[in-house]
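Partial complex: the chains shown occupy the same locations as in the complete assembly.
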Amino acid sequence: MKLQVYLSGEIHSGWREELINEAERQLLPVDFLAPVLNHDASDNVGVEILGAEESNFWKDHKAAKINAIRIKNSIEKADVVVVKFGDKYKQWNAAFDAGYAAALGKSYIVVHSKEFTHALKEVDAQAMAVAENIEQVLKILEYITLPE
Amino acid sequence: MKLQVYLSGEIHSGWREELINEAERQLLPVDFLAPVLNHDASDNVGVEILGAEESNFWKDHKAAKINAIRIKNSIEKADVVVVKFGDKYKQWNAAFDAGYAAALGKSYIVVHSKEFTHALKEVDAQAMAVAENIEQVLKILEYITLPE
């Protein structure tokens, strides 16, 4: 069984690249999906393509909707969603994606450091695994794709 | 049409009471649903009922799951979800509820101050309305329940 895995959350570190590279090195039967990771492009895509806005709200709104086309499709196609919470920023989009996955009945894995245990308890509660680092995620993907 | 409205998010202020009281005063055809708002009870319900845990993770886990029985049922029964982000704490559960509502195709209204516009852009993007205060939410509920 080949798995589609969507990588949601933290975009300021290289965790996706690390995970993807290692999975490829191990020849895991996994295809990875991800949001657009170029932060500037992602923030500005609405006004860049559809025209300038005076208010920041609508600038953000148009960008977030275009990004949502990709994100919604990715979560819906995914067999497993990995949601990583980093140490900085509010990261409400990561929690939003987790809720979205949960409502669709998708299995998701949360990754965060111990300090967020209490704040993320609702997100962790419906997860299939709560990891602290990428190595653990990799091992889970390796395990659940062991040959029949 | 009588509406079921679930009030998600911030639990450290009296916004739900304010909204419910005013809606009742105006005789709006709205029933409100809410999570358990007693913070201590909510945090400890897992170990209180199902037995002590040594680690905080499992203590939180058991509590969050029991609360999830109520929250999941409430969102699924709701016609409209209101998600309020306050000024404090991570509030990832609020974003999780918004994502959950979005995936179910539920209309939701977000309430937050302007300073969170950028951080909440993904949550706002799929909302039916983005308000800054409870009065606006009340007016929306009043408007959408005008008699046929």
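By written order: A and B. Residues from 1 in each chain.
Convention: contacts are C-beta pairs under 8 Å (C-beta built on N, C-alpha and C of every residue); 3 or more make two chains touch, one makes a residue touch a chain.
These numbers were taken from a predicted model, which means no experiment stands behind them.
Of the identical protein chains in this complex, 2 are displayed in place, while the full assembly in this structure file contains 8 copies of the same sequence.
Everything below uses one rule, namely that only the chains that are shown with their structure count from here on.
Against chain A, in their complex, chain B makes its touches with residues 56-57, 60-61, 63-65, 67-68, 71, 85, 89-104, 116-126, 130.
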